[in-house]
Each structure stands twice: as structure tokens, then as C-alpha cells.
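Here it is: the structure, laid out below.
Here the complex is missing a single protein chain, while all its other protein chains stay put.
Chain IDs A, B and C follow the sequence of writing; residue 1 opens each chain.
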Amino acid sequence: MARPSEPPYVAVAGAGDASPAMLEAAAEVGALLARRGAVLVTGGLGGVMEAACRGACEAGGTTLGILPGSDRGAANPWVTVAVATGLGQLRNGLVVRAADAVIAIGGEYGTLSEIALALKAGKRVVGLGTWEIRGMRCAENPAAAVALALA
Amino acid sequence: MARPSEPPYVAVAGAGDASPAMLEAAAEVGALLARRGAVLVTGGLGGVMEAACRGACEAGGTTLGILPGSDRGAANPWVTVAVATGLGQLRNGLVVRAADAVIAIGGEYGTLSEIALALKAGKRVVGLGTWEIRGMRCAENPAAAVALALA
Amino acid sequence: MARPSEPPYVAVAGAGDASPAMLEAAAEVGALLARRGAVLVTGGLGGVMEAACRGACEAGGTTLGILPGSDRGAANPWVTVAVATGLGQLRNGLVVRAADAVIAIGGEYGTLSEIALALKAGKRVVGLGTWEIRGMRCAENPAAAVALALA
Partner (left out) sequence: MARPSEPPYVAVAGAGDASPAMLEAAAEVGALLARRGAVLVTGGLGGVMEAACRGACEAGGTTLGILPGSDRGAANPWVTVAVATGLGQLRNGLVVRAADAVIAIGGEYGTLSEIALALKAGKRVVGLGTWEIRGMRCAENPAAAVALALA
């Protein structure tokens, strides 16, 4: 979908509540995506979303946060550009649309909705310690997840 | 959510392509919902959606079809009131929002997205030959599915 | 857009706060649309929306209410089928999409957004005591408005 000269956009989907191991994995995914020149797309809030954004920012990357609420102030501090949608969970579909591929981390329902919508749209979906749904790829670690997402 | 004097709204989520057994089950679910006075909400297209609408209509019920496209003409002929949204798969989230409970039939990705969004929103989700996701109830047959959805 | 055998869908756009004369006009528009077999689409709330729905219902018609909030209970009592969207004012765009033509009554900003979106989409827009925007038709009374909308 991207023009040749454009960066890929990759979404990281994951819960606001996550274990330290999940957060560490998310930060590494964000950093690796940034080093590959990708724009990171998330739901803009805390937990996995914030960790991925922090990793990307610290590696010099750009992050797009597509928020459920109408208040941009809810974005985590590592969001470069925030979109306050006021759409609630319907913004999950916008996160998927805005991205070329999705990396799902952890096991929350919102994450599952993003996996399903991305598979429905024929986009590449990579999982890291998350739901296992036919059609998605499972990665053993952040490096493998990023490699699969950008393959 | 419904006012006491109002009918419940129940969504039937399912694929446009479905087996004869799935279609028969969907039609029976639609008929049973109509007999219980519920308004049937679907994505308005064919397959499971059409079978459920047909069952509901033949039992004297009302059906709401929330279409992905902008053309109301795409609605199946058993849709009482059609909403042409032009939202594509984001309309799945509207199907869930419009309903108090969701009955999922069959195993497509769009259906999975509706299951996930409904569980995320704290709504009752009943499955009939579909994905098995923690938090949803599994029914053995249409009568059990409708009973669980309206419990 | 409608299949030949299908009813037209006509939106009535107008404010929740309206003068008695506006409400009377809205009720008459609703009744005339119902007598012509049209499905009435509104934003589902009070004022002009409620008056139009009441007029349509009392004339035996069907009304579709596309609500801004997530609670179906906010619909006025004359809404036949309610869609709780949770989209806030973005639901104005869905009201326009769901309809073949728009009759605007009174002068509120939400009404103006519906006029503009309908004109942008190339739909017929009729005004009754409302904004005068190039491209829309102005009607002198409810009968003329309905005749223009269904022409």
C-alpha cells in the first residue's frame, strides 16, 4: 500500500495492563520498528501501547496514537502525533486500517478485535504471547516479530 | 440498557458464506428471537445474516441491517430497516453497539471481531459452532443460544 | 439508490430545541413522508427529530433513529428502530448516508453539518426555515418540502 519512498506503518496492538515481560517485549518491538524506519501505530494509551511508543521514540522513530476518547491529553507521552477520535473501541478498526501490518502482544479482547479486523482485511498479523488465531504468524521474540511484520 | 417497555436488541454475527446447517441454525435463532419480541441486528448481507433475518421476518419480527457499504440495495430482502454506513468492516463495531447481546454463528474473522468487541464492551456473547473465546457462552443449539442471549 | 420495490429513505435534520411552529412543521413532514411510504431517518433525539417521528408514526410509518450516544434509551418514543452509535456528532454523517434525501428544518449547527455533508454527497437537500446554502432547494411549507424531497 505504501509508496516506495514511504515508510511502512506497523501497528502494535496490546492491552493497557500488561506484565513487565510484555512491556519489555513491546519496547523492544518499538525500537526495532523505528530502526527499520517504520512509523509505529498504536491506540495511544498506556501499557503495551506506551512501552512500544517509548521504545520507538528512544530509537528516533515516529509514533501515531489513535485514541478512543476526544481528549488528546490522554495520549501517552511518547506519542508523536495524536488523533483524538471519540470513537471508543471503534478506533481499533482505524488502528488496523492505518497500518500495513499488526504485531499483537498479550491477550486482551481489544487486541483480539484488532487481530480479527486485520486478518479480515488481509493484512499481515504477527503474534507475540497473544491469541493464536489461524492465519496469523507467531513469533518467538521481538526481533522475529518485527522481521515477520516487515517481511 | 433497554427501557423496560422496549424490546431487547440481539445481534446475530456470522459469515456471508456458511454451510446449510449453519444457515438452518441461523434461521431458527432469528425465528426464536422474533417470537421473544427481540429486534434482530445483523450486518445486513447474505449467508448467516440473511438466514437469521428470514427466520425473524417469517416469525413476524423486525430486523435491522447495518451494511458495510453505501448502497442500501445490498441489504438482503429480509432486512426491515437498512443503514448503509459506508464504513466497511468498522460497521462491525456498530452492530455490536446497537445490540444488548451477540449470538455468533460460524467461524469467520469478521465474526471474531464482533465477538471480541462485544466482550470488550462487557456484553453477553453466545456462540453456536464458532470461535471459543474465554468469556463467551457456548450453546448446543439455537434454543439454548437464544435463551442464553436473553437471560 | 433504492431498489424499485423498496421505500425511499428520507432524513429530517433539525435541532433538539425548536419553536412550536418548527415542531408542527416537522410533524407534518413526518406524516406526509409516511403517507408516501418513505422510511423516516433522524438523529433519534428530541425537538424536530421527535416531532417528525411522532408525525410519521401516527401516520403508520417507520422511523429509524441514529443516536449519538451508546444508550438506546435516549431515543424518543416514536423511534421504531434505534441505532445507538456512540459516535457523537459523527453520527450526523451516518444519518445523511442512510438517506436518499434530506429535509432540513431550523437553524442549528448540527443541521448545517448534515446539509453540507448531503450536498457534498450529491444528495437532494430541501430546507424549511433553515440555512440557505447554494445547491439546496427551499420549500415554503411541509407539503412542498416532501414533494421536493421525493421528486
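As a working rule, a contact is a pair of C-beta atoms (placed from the backbone, for glycine too) under 8 Å apart; a residue touches a chain by one contact, two chains touch by 3 or more.
All values reported here derive from a predicted model rather than from experimental measurement.
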item	value
Contacting the left-out chain in the complete assembly, out of B:Pro7, B:Gly46, B:Gly86 or B:Gly107	B:Gly86
Selected residue (touches chain absent from view) among C:Gly37, C:Gly60, C:Gly73 or C:Gly135	C:Gly135
Per the touch definition above, residue among C:Gly14, C:Gly47, C:Gly65 or C:Gly93 touching the missing chain	C:Gly93
Contacting the left-out chain in the complete assembly, out of C:Ala59, C:Ala74 or C:Leu112	C:Leu112
Residues of subunit C in contact with the chain not shown	89-90, 92-94, 97, 108-110, 112-113, 115-117, 119-121, 133, 135
Contacts of subunit B with the absent chain, listed as residue ranges	70, 86-88, 90
Positions on subunit A contacted by the hidden chain, ascending	1-3, 6, 9, 39, 62, 64, 66, 70-73, 80-86, 94, 97-98
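Here, only the chains that are shown with their structure count from here on.
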item	value
Homomeric contact subunit B-subunit C: same or different residue positions, threshold half	same
Between subunit C and subunit A, distance of the C-alpha-averaged centres to the nearest whole Å	40
Approximate Å spacing (C-alpha centroids) for the pair subunit B, subunit C	27
Per-residue overlap in subunit C, given as positions that touch at least 2 other chains	70, 86
